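Missing here is one protein chain; the remaining ones are kept as they sit in the complex.
Right, subunit A next:
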Amino acid sequence: MAEERRQKLCSVILPTESMKAIAESVGVGSLQEESCLALSEEVSYRIKEIAQDALKFMHHGKRRKLTTGDIDHALKLKNVEPLYGFQSQEFIPFRFASGGGRELHFYEEKEVDLSDIINTPLPRVPLDVSLKAHWLSIDGVQPAIPENPPPVPKEQQKTDSTEPLKAVKPGQEEEGSIQTKGQGASSAEVKGKEKMRMKPRSTHELSVEQQLYYKEITEACVGSCEAKRAEALQSIATDPGLYQMLPRFSTFISEGVRVNVVQNNLALLIYLMRMVKALMDNPTLYLEKYLHELIPAVVTCIVSKQLCLRPDVDNHWALRDFAARLMAQSCKTFSTTTNNIQSRITKTFTKALLDDKTQWTTRYGCIAGLAELGHDVIKTLIIPRLSVEGARIKAVMDGPVVSNIDKIGADHVQSLLLKHCACVVAKTRPLPDMVDQYKADYGYLGTMLCSHVVKARAQAAFQAQTVNRTTLTITQPRPTLSMSQSGLSASSGSRTPNIIKVPSSLTLMSTRPGTPTQPSPPATKYIVMATSAGAASTQQVRVLNEFVSLYLSRLPRHLYHFRACLTSDRR
């Protein structure tokens, strides 16, 4: 940095043109070149002097930003009248204007109509200064409360999980964290050593408060009181101190999904997905370590053959949509060249989609999951399948009534396909939109697609207009699940509380947070149920199994796997 500063040290002098322009602005018409030069040197020197004095005021004002007030005070020191009427603003744009062969900088000041000011309602009175006390440290330990920064910053959680040996005591991290990652992981000896020294690190316990918190939060999340649930989710999404409870939450969710899919408890699945969402929203958590539990759970909620007791009535489609969005979000945030989440997910969805025996529900989930991944995915993977899917839908719609459920499924798949494909087609396909052409290209769905595309085009044109008129008001649809809640409350609200059975020992159980998926004895009851139920729904178990095996084998079961991947990928 010193080097950079040295470059700038050599005296910078204001251009003589500025002198001329300023002279003109105060009415001195023609200024000699020499006087300009002399002036500019003098002015530059004085400005520097004043800036240096102004810095003193900044330091004493205990700020990092120089304000116009500091300059005023510095001028006052020199017995110069301060510049009145300038206020500190965050952003003072300088504009260019050229005229008469030279360029000018000016500061744009709009004329303000006084009556406007008088007529506008008064702004809110700013809050008065107040004093708030909190504990920064209690007997040398910083409590994890919202007033304090997250106890373990995300960066460090990452180094903890990827570089357990480099994890350092807080306060000495300056030296510790600089070291590069992935070094020395190759040789087997080193690995052995790490293993030896890692064990004591991975045993840690939750404090009594944390256990209580965990109990409260999980109960509220799956309980019947919606207000409480909202509060709990809010806490999960914002609290900075959840790092230590993360393995428990992750296990809670994956176990919960496993059990409730089998029991077809839609409401609880939704609650659990909302928990996943809240965890992902928390900026202080390093979730990468727990994806192997969370992703299978989410994917189950997307593609499972049956998610509710009455598939013809319950709106399980909304859950699939929501989970698909979650999946897309986690692909966006967590997918790297090392874990390849996105491509693996895409492969799985496509495989299920290509299978003829896939149920309508699973089919819907696959399409939703793919569609959420973006336009490119829709274009390459879904649109080419439109005619095949169309034929299949046609068979159900026009054919003999086999079951009402199939019909509903086909109907949903159809509208889903139309919804997602229309806007992509609208973007990629050149005009005009001929129904016959569409029919030829997309088969059974062509007619409807055509009308949807026309609509989409009209809407896009309308939006473009509005964008031009106003500045920029793009509203991004955010995944929420409030809508599904309304549909559900009637069907399942009454029987929620005691259906989900969390392994009671969960709070105390997982002594090794890195490997919580290893089945723990208390959970066996449910696992048995899961397998017995699995016979009935092979499809679901297949998908599930695939994911579990995928993630258990490939994702960091523990870190050297991950590290080995890292190093091999680097080479």
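Observations on the model:
Everything that follows uses one rule, which is that a contact is a pair of C-beta atoms (placed from the backbone, for glycine too) under 8 Å apart; a residue touches a chain by one contact, two chains touch by 3 or more; residues count from 1.
What we mean here is this: contacts and distances are computed from a predicted model.
For the omitted chain of this complex, the UniProt record lists the protein as "Transcription initiation factor TFIID subunit 5", which is one of "AP complex subunit sigma", "Nuclear pore complex protein Nup85", "Transcription initiation factor TFIID subunit 5" or "Electron transfer flavoprotein subunit beta". Within the complete assembly, A:Glu41 is the residue of A:Glu41, A:Glu216, A:Asp411 or A:Asp441 that touches the hidden chain. Of the listed residues A:Ser30, A:Asn79, A:Ser98 or A:Thr120, the one in contact with the hidden chain in the full complex is A:Asn79. Checked against the full complex, the one of A:Glu33, A:Glu147 or A:Asp312 touching the unshown chain is A:Glu147.
Set against the missing chain, the residues A:Gly69, A:Gly223 or A:Gly374 yield one that touches it, A:Gly69.
Counting over the whole complex, subunit A has residues 2, 5-6, 9-11, 41-42, 44-45, 48-49, 52, 56-57, 59-64, 69, 73, 76-77, 79, 81, 126-140, 142, 147-149, 170-172, 174-175 touching the chain that is not drawn.
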